[in-house]
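Below you'll find the structure I mean.
Yeah, one chain of the complex is gone here, protein chain that is, but the others are all in their spots.
Which chain is which? They are A and B, in the order written, and residues in each are numbered from 1.
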Amino acid sequence: MTRCSMKQMFCFLVGMLLSLTLSAEKTQDFVAQLMSDLEEQYGVDNNDEYGCVTVSPSMMEKMLKMLQSKDAKNDEQIQRILPHVKSMRIFSATKHIDRYNTAATKLLNKNAKSYRPFKASAEKNMDPCVWVRRSGNKVIEMIVLNRKENENFQVINITGDMSKSFVNELLKM
Amino acid sequence: MINFRDDVLPLKNRLYRLALRITLDTLDAEDIVQETLVRVWNMREDFEKIDSIEAFSLTICRNLALDHISRKESQNEQLDESYDATPDIASTPLQALLLEDKRSWVMKLFNKLPEKQKSVMQLRDIEGKSYREIAQVLGFTEEQVKVTLFRARQYIRQEFEKIDNYGL
Partner (left out) sequence: MDYKYIEQLLERYWQCQTSVQEERILRDFFSQKEVPTHLQRYCALFALEKDEEELHLGADFDRKVLSRIEEPVVKARRNTIHFRLAPFYRAAAIVAVVLCLGLAAQHSFQNDTQKPGVSYNYAGYQDTYSDPQVALDQVSSALKTVSHGLRESGLHNVDSALVDGSNDDKM
């Protein structure tokens, strides 16, 4: 009986270790991490200062199906763009904009291993507002910070399979 | 494999809100939810035969709550179809609005509904259940659910129109 249990224990440990090495990480997107940090730091009472709109992969599919069934000419461009977008989160803050802008920038810099500015030119000396996360050669996540003076601060967070053609289509919008 | 923590315990808040809506007492509602969960768990051998564990649990919860209040003969609750005549501190909607937060006025209105209307509205407007699901929980036909909900909403609408008539 002892031998049996030891064997089981050993198999379990080996299995666990194997799964650790082989499994892909399940990670959170940037805005989810930001919201979690903000809740930890400021509590959940500040929900009237900021909000987050989430569009999941299944909703993206529904949207695409809806567009395809409508067959509208105006929507051709978005029909080319949407298949590259797996999910989207839109974080917006209307009060204490500095606080949230700083929190977002801090989080990006803290995760420098994951997020890099998507610089068009090294010569431009501006605060980067577009950041990307790559996996292998692909861009899998894009973050855009958008601030309108002291009115409003937005973080648009897209995950998906973002290729050159995707960005070129976006630039035409 | 069915697990209490993952399959049954998560229903607790929905059950609590329904029990509270009927008994209007937090401690009673908590006891009822506990009793419901234990009973549902004890019937887990038959889960395969049940269409919806949630609807089944809500039914048990409601029945326990109804038993409880009929035992208690609570003044807050009336089992027949009449509206709760318990006078409020404020005797007119106008005064109620002036004295209290609007949101608690609506909640008080909700609590005044006869039990069936309250339960239907709780399950529809707060829990977002379909007519079919509500019918399953209450043992009604879908048509009966719709009629009951209609009465509840019409009452509330009338109360809102009374505010209008006071010129607010």
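To be clear about the criterion, a residue touches a chain if its C-beta (ideal position, glycine included) is under 8 Å from a C-beta of that chain, and two chains touch if they have at least 3 such contacts.
The structure presented is a predicted model; accordingly, all values stated were derived computationally and were not measured.
**Student:** For subunit A, enumerate the residues touching the unshown chain of the complex.
**Tutor:** 1-2, 5-6, 9-10, 13, 16-17, 20-29, 32, 52-60, 62-63, 65-67, 78, 81-82, 85-88, 90, 113-114, 118-122, 124, 126, 128-130, 132-140, 142, 144-146, 154, 156, 158-159, 162-165, 167-168, 170-173
**Student:** In the full complex, which bits of subunit B touch the chain not displayed? Write them out.
**Tutor:** Residues of subunit B in touch with the missing chain: 4-5, 9, 12-13, 16-17, 20, 30, 33-34, 37-38, 41, 102-103, 105-107, 110, 124-126, 128-130, 146, 149-150, 153-154, 156-157, 160, 163-164, 168.
Throughout what follows, only the chains that are shown with their structure count from here on.
**Student:** Using mean CA coordinates as chain centres, what's the subunit A-subunit B distance in Å?
**Tutor:** 40
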